[in-house]
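Quick one: the structure is below, questions incoming.
Selected chains only, in their assembly positions.
Labels A and B are assigned to the chains in the order they are written; within every chain, residues are numbered from 1.
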Amino acid sequence: MTILCALSDFFFEYETPRQVLVRNRRVGVVCRLIQLGVLVYIIGWVFIYEKGYQSTDTAISSVFTKMKGVGYTNDSGGERVWDVADYVFPSQGDSSFVVMTNYIMTEGQSMGTCPELPGKHDCSTDADCEGGSFKRTGNGEMTGVCVKRTKTCEVLAWCPVEDDREVPDPPLLLSAENYTLFIKNSVTFPAFDVSRSNLVEDIDSNYISRCLYHPDNAPLCPIFKLGDIIKLSDLDFQTIAKVGGAIGIVVDWTCNFDVDVKHCKPEYTFHGLYGSKEGASVGYNFRFARHYMEDKIQKRTLLKVFGIRFDIIVHSLARKFDIIPTLTAIGSGVGIFGVATVVCDLVLLYLLPKREFYKNMKFKYTDTQVQVRPLQK
Amino acid sequence: MTILCALSDFFFEYETPRQVLVRNRRVGVVCRLIQLGVLVYIIGWVFIYEKGYQSTDTAISSVFTKMKGVGYTNDSGGERVWDVADYVFPSQGDSSFVVMTNYIMTEGQSMGTCPELPGKHDCSTDADCEGGSFKRTGNGEMTGVCVKRTKTCEVLAWCPVEDDREVPDPPLLLSAENYTLFIKNSVTFPAFDVSRSNLVEDIDSNYISRCLYHPDNAPLCPIFKLGDIIKLSDLDFQTIAKVGGAIGIVVDWTCNFDVDVKHCKPEYTFHGLYGSKEGASVGYNFRFARHYMEDKIQKRTLLKVFGIRFDIIVHSLARKFDIIPTLTAIGSGVGIFGVATVVCDLVLLYLLPKREFYKNMKFKYTDTQVQVRPLQK
């Protein structure tokens, strides 16, 4: 037979496995149920629940934030108001920023020598203060002198040193509760070539000018009251305003592009990031200096800022029908069907009373001494 | 038969399904075509097009940016130049930064009382201005006085309040068009242990000192002219420079590590992020203050900065041959082959005229009354 013939044979032939049709109610029902289970799993779970027929993509996103509102304090320095340029760090509207709610201000620091803060480096004689050395948590370089009056080492530092032993309580900028935060977020799903903004179809400038986010009544309004955010994060405003804290605002874009793209809307959730639950290292604060010249001398105003740090976290997952995962899921499902057959065969060949009969129906043996078995066909 | 015998039997035996070779041209051709289709799908689509034999990884990336160029303005405050330390926010070369292109400067603000801006809180009598209250969009705390001259409420605020009713047009820093942006980006694919920098093999310091990015002529030059970026984002420089805007610079690392690593090169694309297409909330601006002391009084210069915000977004996807996805794809493909067999069997057993004949060839029945069917073998 030539190769050509073999090839034509191959093309005009079709192989199909020979099968035994076992007419046994028990085996039939058991196996059909197993197969049904596999089918239900594949269709119900993989396809409908987990949407295995879709491919997924995460977004490239860009966030811009803007705070509005004015704070007011009346402490030793007199009445003053705090506007956005004063209480937001950094000022340019990043996705991660801090809103100052409390502070310890040390005005008029200049380079010089002064005693350390009590508790930072106590001493009784000069010998306790090694000149030229530093303490990791100290404010400056020790001069080697022990100041009698305060019983602390003298340091070369920005003087006077900051006294942060007492944090103002109630926090100085409690009015921060009424500030509002505006979030502008645009996402692009490169695999599906879709771009969305959190200012979706229904949100126009008229709506924005008067709306305020509410989880049930206005879930798409991109303007948030700070007090609301804290409440929705299950935190207490007064506490967090005093010692500081961090809140994650998750903008969740879970989209199904098999339906109209206008159903792809953001969902906002709020989480305390390092709250009071942890024993170690509560609060959030940092130090910030404003430098200026006075009488030719470089001076600075040091602010220990306690504040709420907001991290806008964009979490995105889009899905769309794709032929590859669909066929992979089907192929895998057919494979699992094979497992069902194996299980049924085990029942048939090892558990049934007539197993010898079925074994002979199913198998043909290639060696002769077996071929004489009575039921062998 | 002992267990040992059964085991040796199992090891020296081999099961292979018995098959019917259907010598029927129609069925043969149909089924071979179906099988061919599945084979072409698996090899062509899954393997060649979607590269299903490769595993993927995304990169850990680090971006550093540096602006160069000098701006020049000549307004009421006299001639002045603006260098990098003046017009880039923040200054330390982050992956997200703002280049100031226009501004409203309010110099010499100090804490005090002054009338609000017309339009912010108009009044006719003191009763319209509730003392001690705030307006969300206002500049300060109302004192309860209505200023006759301006017909607006008096506020405790940084005075004089900023007048941002008119945005300078043309933008003050049109020269920003000629600034250049240098991007340094390194990516690491942890799964493949490969690190790459956007300063690839051919890019040396000599080339960098004289090159300028061009999508066709110099696609790997990491130095970009701002005007070019705006143009490539399909935006108008004059408009965006006036009211501000945001541009995403996507550095795309799509790499195939089955070929030499030197072919792994970045591609730059430019996208307007919140452009003029959206109806609501166009532009980009923020407020920024410089504090200083003058005659023992704390003062500040407030800048309302309109600018272009650049987000350098690194999008990475590397692929490399991996045995797991390869075998998963093959296994899944064999499963889909099984589907082809099922389809062919349906044709054979239900559609062909000689279907009864084929049915008897394929199936053996376990109950006797069927065994007497004429064609049963």
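The working rule: contacts are C-beta pairs under 8 Å (C-beta built on N, C-alpha and C of every residue); 3 or more make two chains touch, one makes a residue touch a chain.
All values reported here derive from a predicted model rather than from experimental measurement.
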{"item": "Homomeric complex, total chain copies (2 given)", "value": "3"}
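Keep this in mind: only the chains that are shown with their structure count from here on.
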{"item": "Euclidean distance of C-alpha centroids - subunit A vs subunit B, Å", "value": "17"}
{"item": "Subunit B-facing residues of subunit A, complex", "value": "10-24, 60, 62, 64, 66, 68-70, 72, 78-81, 83-86, 90-94, 175, 178, 180, 182, 184, 186, 188, 190, 197, 199, 203-205, 208, 290, 292-294, 299, 301, 323-324, 327-328, 330-335, 337-338, 357-358, 361, 363-364, 377"}
{"item": "In the complex, subunit B residues that touch subunit A", "value": "15, 17-25, 27-29, 31-32, 41, 45-46, 50, 52, 89-90, 96-98, 111, 134, 136-141, 155-158, 246, 248, 250, 271, 273-274, 278-281, 284, 286-289, 291-293, 296, 300, 302, 305, 309, 311, 313, 315, 328-329, 331-336, 338-339, 341, 344-345, 348, 361-367, 370"}
